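The block that comes next holds subunit A.
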Amino acid sequence: MSVDFLHPGETVAVDKSVPALEMRGIGKRFPGVVALDNVDLTLEPGKIHALMGENGAGKSTLIKIMAGVYGKDAGTISLRGREADIKSPRDSLKEGIKVVFQEIALIAEFSVAENIFLEGYPTGKGGSIDWKKIRADAAALFKRIGFNVDPAARTGSLPVSQQQMVEIARALAHEARVVVMDEPTSSLTPNEVSLLFTVIRRLAALGIAVLYVSHKLDEVFEIADTVTVLRDGRHVSTRPIGQHTNDTLIQDMIGRRIENLFPRKRGAPGSKVALSVEGLSTAKKLKDVSFEAHAGEVLGFFGLMGAGRTELAKAIVGYDPITSGAISVDGCRLLPHETHTGVRLGIGLLTEDRKSEGLMGELPVYQNASLASLGAFARMGFVDKVSERKAVQDYVDRFRIRTPSLFQQVKNLSGGNQQKVLISRWLMRGLKVIVVDEPTRGIDVGAKSEIFALIDRLAGEGLAVVMMTSEMPELLGLADRIAVMCEGRLTAIMPRDEATQENILNAAIG
Partner candidate 1 sequence: MNWSKSMLFASAAVLALSAAAAHAENMPKRIGYVTNYATHEWYQNVIKGMQSRAKELGIELEVQDANLDVAKEVSAAEDFMAKGVDVLIITPVNEEGVVPLLRQAKSNNVPVVLEGNPVKGMTTMVAICDYDTGYTAGVEAGKYAKEKLEGKAKVMNVGLPLLSATVLRSQGFMDGLKTIIPDAVMVHDLDGGGNPDRALEVSSAALAKNADINIIYGINDSSSLGGLQAWKAAGKSQDGLLTVGTGGEGLAFINAMQNEPSYRIEAAMFPEKEGYTAIDAAVKLFNGEEVPEHIVSPTAPMNGDDWKKFYDYDGTTRKIKWDAVNALQPPEKCMKTSADLKK
Partner candidate 2 sequence: MSLASTDTMKAGPSMLARLVARQELALLLCLILVIAFFSFTAENFFSVRNITNVLGQASLALTAGIGCAIVFISGEVDISIGSLLATIALPLIIIMNDTNSLVLGISGALLFGLIIGVVNGYLTAYAGINSLIVTLGTMFIMRGGVYLYTGQRAIPDDAALDSFIALSDGRLFNVVPYSAVIAIVLLAVFAYVMQHRPFGRQIYAVGGNPEVARLAGYDVRRVKFTCFIISALLATVAGIILAARVGSAQHTAGLNFEFQVVAATVLGGVSLAGGIGSLTGMALGVLILQFLSNGLRGLGLPTEWQLVITGMIIIAAVAFDEAKRRRAIGG
């Protein structure tokens, strides 16, 4: 019955008539909220099933129930026709459910090979761990799926995309009957994505049921057999992919049509140079990067994973040290190279890693929003809380930040609203240049268009927006000019109308 990716020679007997996993009437409440209400989901062996929905639709809750992270309040879960009681990740793993979460679930200090076998170490005589077997098996597994990485490497030293692949490989190392992948491509390069799709198809061919969770419509159309859409914790539709179009899927997901994801309201960019970067190099990554960004312009930076976009973002705002080069904002040099000088000159970073670099999760919304501009609300060092809260309330209204009050702990907000709080932080401060790094990471379709509209508005108000992104549509939809990076170097800068997917990718490959 079991499927072992390590030993593909063995024939696998799968009874295709019985669903691999069947969830019926699943309900889950959190205090005061119904996260899932009577949701059904059936995964057939050998089929690739896509699960779609906006953030907050209940996808991750459903997956977490499957993985045993959360308990369910109502409903049943059956595996191969037999009801199962999943109370912990351990139970779920025992049932052959392998979940690849969006956030990297690897021990950074362990070797890649050890991480592959985290869920069950092969042991030799007397119960000692058989390290030789671990390495050999990991190497064999990587070879089989065409994944080229040193099994002995320290996991934390690998780029995120490779870590993601390690995690996917881990799901294959043990007997799996159901493999769940939550946004697996969010940090993969195009090559890796196609590698991943090959692997997924092979899993299906082996009789494994695959649940593929994604926002990306094109991916879903490419790989899925069936699509289930959730909205507001309820089941909306389950249909074969053939019955869907882009529009019908989006409509199912958000309950309305989005006319245009990238509404452009701003005028043409000005000619004033707001940010100039000359010969920037860092010890880690960047080599001799030079460019200018103009007021009112969105300058998009594209690059594959590891091209150095985030490094560039952090270096130009003064967060990471540089070894050589000069950065000027409105003609003033960023000296000393520190964030406090940067912010004073009017350049700030909207980080890609909201949780560890942006939000103060325990603190209320208003304190998060006003962090960069507290000085403006200070009288003799005392915070004028009334005007502070008034100002924040203003942004909450303008940006339609959905929060019950200004005193809500920011960690309880949805990703999109958190992002809006962080954008407010910079707008309250008043910047000339804003560097946005992957602005829509972890944000659903509906909220995405709002973020895009905000970015458009920022540029319209005369800011220079430097946008780092790995999403081609975002790049083409928003940017006035497009810069492409490869391995720490700037390989091309082109106006939007000269850019095509093809020449951008060519420059990104270098």
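The candidate set was assembled so that all candidates are chains of the complex that A comes from, given by their letters.
General remarks:
As a convention for this text, a residue touches a chain if its C-beta (ideal position, glycine included) is under 8 Å from a C-beta of that chain, and two chains touch if they have at least 3 such contacts; residues count from 1.
This structure is a prediction, so every number in the text was calculated from the model and none was measured.
The contact partner of subunit A in this complex, picked from the candidates 1 or 2, is 2.
On the subunit A side of its complex with candidate 2, the touching residues are 67, 69, 88-90, 93-94, 99, 101, 105-111, 113-114, 118-119, 121, 123, 127-129, 131-132, 134-136, 151-154, 157, 283-284.
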